[in-house]
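Sending over a structure as structure tokens; questions will come in a sec.
Missing here: one protein chain of the complex. Every other protein chain is in place.
Letters are used for the chains, namely A, B and C, taken in the order the chains are written, and counting of residues starts over at 1 for each.
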Amino acid sequence: MFGTDTKGVYAIAPTPFLPDGAVDYASIDTMCDFYLDRGVDGLTILGILGEAPKLTPEESVAIVQRVLARFTKPVVVGVSAPGFAAMKALSGASMDAGAAGVMITPPAAMRTDDQIAGYYAQSVAQIGADVPFVLQDHPLVTTVQMSPGVIRRIVEENPSCVMLKHEDWPGLDKISTLRGWQAKGEMRPISILCGNGGLFLDFEMERGADGAMTGYAFPDMLVDLVKRHQAGDNEGMHALFDAHLPFLRYEHQSGIGLAVRKYVLMRRGAIAHANLRVPGPKMNDTTKAEVDGLLARLAKHDPRAAF
Amino acid sequence: MFGTDTKGVYAIAPTPFLPDGAVDYASIDTMCDFYLDRGVDGLTILGILGEAPKLTPEESVAIVQRVLARFTKPVVVGVSAPGFAAMKALSGASMDAGAAGVMITPPAAMRTDDQIAGYYAQSVAQIGADVPFVLQDHPLVTTVQMSPGVIRRIVEENPSCVMLKHEDWPGLDKISTLRGWQAKGEMRPISILCGNGGLFLDFEMERGADGAMTGYAFPDMLVDLVKRHQAGDNEGMHALFDAHLPFLRYEHQSGIGLAVRKYVLMRRGAIAHANLRVPGPKMNDTTKAEVDGLLARLAKHDPRAAF
Amino acid sequence: MFGTDTKGVYAIAPTPFLPDGAVDYASIDTMCDFYLDRGVDGLTILGILGEAPKLTPEESVAIVQRVLARFTKPVVVGVSAPGFAAMKALSGASMDAGAAGVMITPPAAMRTDDQIAGYYAQSVAQIGADVPFVLQDHPLVTTVQMSPGVIRRIVEENPSCVMLKHEDWPGLDKISTLRGWQAKGEMRPISILCGNGGLFLDFEMERGADGAMTGYAFPDMLVDLVKRHQAGDNEGMHALFDAHLPFLRYEHQSGIGLAVRKYVLMRRGAIAHANLRVPGPKMNDTTKAEVDGLLARLAKHDPRAAF
Partner (left out) sequence: MFGTDTKGVYAIAPTPFLPDGAVDYASIDTMCDFYLDRGVDGLTILGILGEAPKLTPEESVAIVQRVLARFTKPVVVGVSAPGFAAMKALSGASMDAGAAGVMITPPAAMRTDDQIAGYYAQSVAQIGADVPFVLQDHPLVTTVQMSPGVIRRIVEENPSCVMLKHEDWPGLDKISTLRGWQAKGEMRPISILCGNGGLFLDFEMERGADGAMTGYAFPDMLVDLVKRHQAGDNEGMHALFDAHLPFLRYEHQSGIGLAVRKYVLMRRGAIAHANLRVPGPKMNDTTKAEVDGLLARLAKHDPRAAF
């Protein structure tokens, strides 16, 4: 299910909160059902989108357990932490609870190739070489820049690396380079799922990506998009993508974008409340009007946006 | 013409080069004509897009003079430099040649409010308080983060600041905050033109921006968009914007985006050659095919993309 | 004891580990006794020096409790964390256990004055306005740059801010500016203890600092230095400082410096083992020989370095 040949859509799930800031466990259940109903192939929790740094370790483990008790497809858990003790603890608890694997993002201080590769080697030594992991490449947020060569090095040095969460920007040629190496046998094949809000998912698929791992509030669109591409319907894929792009771009904004995303997920019935845990941005009336306007225009092309 | 009440579109112009890397002065003339024909209200040269750091000071001055000899509307010259001697020299030469004003971007080392405001005070002391200047707020490239408060402070402390080139991301609420202060008389009115590739120009207009200052290869679309907004035709504005967004997003990529932009400007007849001065990214065949595909799809909505 | 009028030396304590990486609780006791015997006025634990990010939350709380059960003078606990949930939990547990206050460092993403001041306001809202806190200003490590004005703003906006841990570099004029404001009644008085390894402690005292808060392996020298300054013996202060400077400078190195520090504390009998928790730098033979040579030279001036 989850491995180097994974294809499709892994939704990045938010963490639902009650209005008072407590974790909304009931909404975790409805959210899991929502994602399953929309046809995603897996779920990734406790990423940046999941407001992971705002959680206590106990809450993180409880959320992992609640999700795994409900979601019937593979679940990946973000275990990035400022120190290895926390990473190891969360990774162990997640695998014990039935997670398919974990996702690791390098800390901002990593600069040289040796530092980055060394960090992944140390991480694997901590969590265990038997735990499949996703390598997250997200320089816009982490400020860590990985050349294609250092990604290959991490993949080659760590057999438990099964997937790249690709969200470099711009990053199309990076996918081509990695796939080119694989085609020539110069790099072990891995799954590549794309994040970055999906802003280039159309071309990322054409460059050789296996699918998406992002939190766009219409995961069903992502599923359709990947299917159209797999069916060879590139025109259909672009048409669908282009219809969503105005809103997708809006939702992709740093900070406020997560508030927008939760608002739409709430409107779609996935979660009960849209609020973030403090401190976090809030949608003001202007933002809300802009989102409603975008959804109304989108609904002319895709009825799923009408609610 | 150019001042605190400027509205419309200032195109950010590239610097055309011959295939051997020399400045292509003939293309400067055709490029000026192209922009005038497309109805822009002004031109900004020697910005990041203009590959300014790759030029010698002599080339910079020669380019300024060539543009000013041809272009019949206001021209703003980017004079950001690692030191004030170079800034002062280029600013003086530009104003002597007839520039309407200059644009200043803070260097990456600026962090605190005092540092940023101090840098602008020093810049004005160097170039002269009689030279109108544009304050560029572009954190994604400069890493300098300006709060609305520090922008207001710069505006209040420097009467020669006439315009904000707004390209924070996300930045919609920043426009609203500044316009709110102006409405309440808590800040001197200035012109706000938006950059950032135009990625949020639709909503930026609705938030109170006066227009665009960006290098999108279809400045005529930007002109139409601003006019539709000025005419109160918001639905028409969004429809036009949405049609261009798939390509606009593609062109907005850091690095390779400039190569794409020059390629389209070449295809549209503005300049003779698409190449950047080394070192700079080059479009490969895959990129070219993607651009051609995007333009073909765009041409169904906007015939200007058919060539 | 601990408040806006605190003077003297607060030692930054390391976290002792057993060779297998477990927390060495027995060494916590001997370490507390060591610091008390050397005459320090307080202790700061779980700072950067204390390898805090490598600890699990449970370990952090257990260490706090162990220290507070043994150390008979004020203890400050570093509670900086990537999220407020963790900060609030550790702060609450520390105050419950009898800590005198907490220390808060802003995360690296903070840039503008508003962001920094806002972060401290949010922190106080989380931990409670009744918890005295130390404002840590350490740009070399955090990359957060605070102007004197933003420090004053934080002090004025948060009555529970009782102390500045000053470790900007260079930073002498910053102390003078803050003390100047206080003298003119333009800023509420606070205690200023200096860190940065003590590299400028001689002049920091002359500029108006109240003492030191740093982890130098000879806290007794710091105590003497502050006393000489308080007694008006500036020549004696400089002579003592200058004798220690060659080693102090060596110990101040980022990364390896902590290994050196623990090595000397072990040699002085404060802790049983010198090792850091992985991942962390290790002293090689060359480093060890350099340290031993430095101590031998220092011992000619200060017999405390002979062991």
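Keep in mind that, in the parts below, a contact is a pair of C-beta atoms (placed from the backbone, for glycine too) under 8 Å apart; a residue touches a chain by one contact, two chains touch by 3 or more.
As the structure is a computational prediction, the values presented were derived from the model and not from experiment.
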Check the whole complex and report which displayed chains the hidden chain contacts. A, B, C
The listed residue (C:164, C:199 or C:305) that touches the chain absent from the view is C:199
Please pick, from A:64, A:146 or A:212, the residue that touches the omitted chain in the full complex. A:146
Per the definition of touch given earlier, which of C:14, C:50, C:195 or C:257 contacts the omitted chain? C:257
Interface with the unshown chain - residue positions in subunit A: 111-115, 145-147, 149-150
In subunit B, positions touching the absent partner: 51-57, 59, 81-86, 89, 108, 122, 277-279
List the residues of subunit C that touch the chain left out of this view. 169-170, 172-173, 176, 199-200, 202-203, 206-207, 238, 241-242, 245-246, 249-250, 253-257, 284, 286-287, 290, 293, 297
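Basically, only the chains that are shown with their structure count from here on.
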With over half of the numbers shared counting as same, classify the subunit B/subunit C interface as same or different. same
Round to the nearest whole Å and give the separation of the Cα centres of subunit A and subunit B. 33
Whole-Å gap separating subunit A and subunit C, where each centre is the average of the chain's CA atoms: 39
Could you list which residues of subunit C touch at least two other chains? none
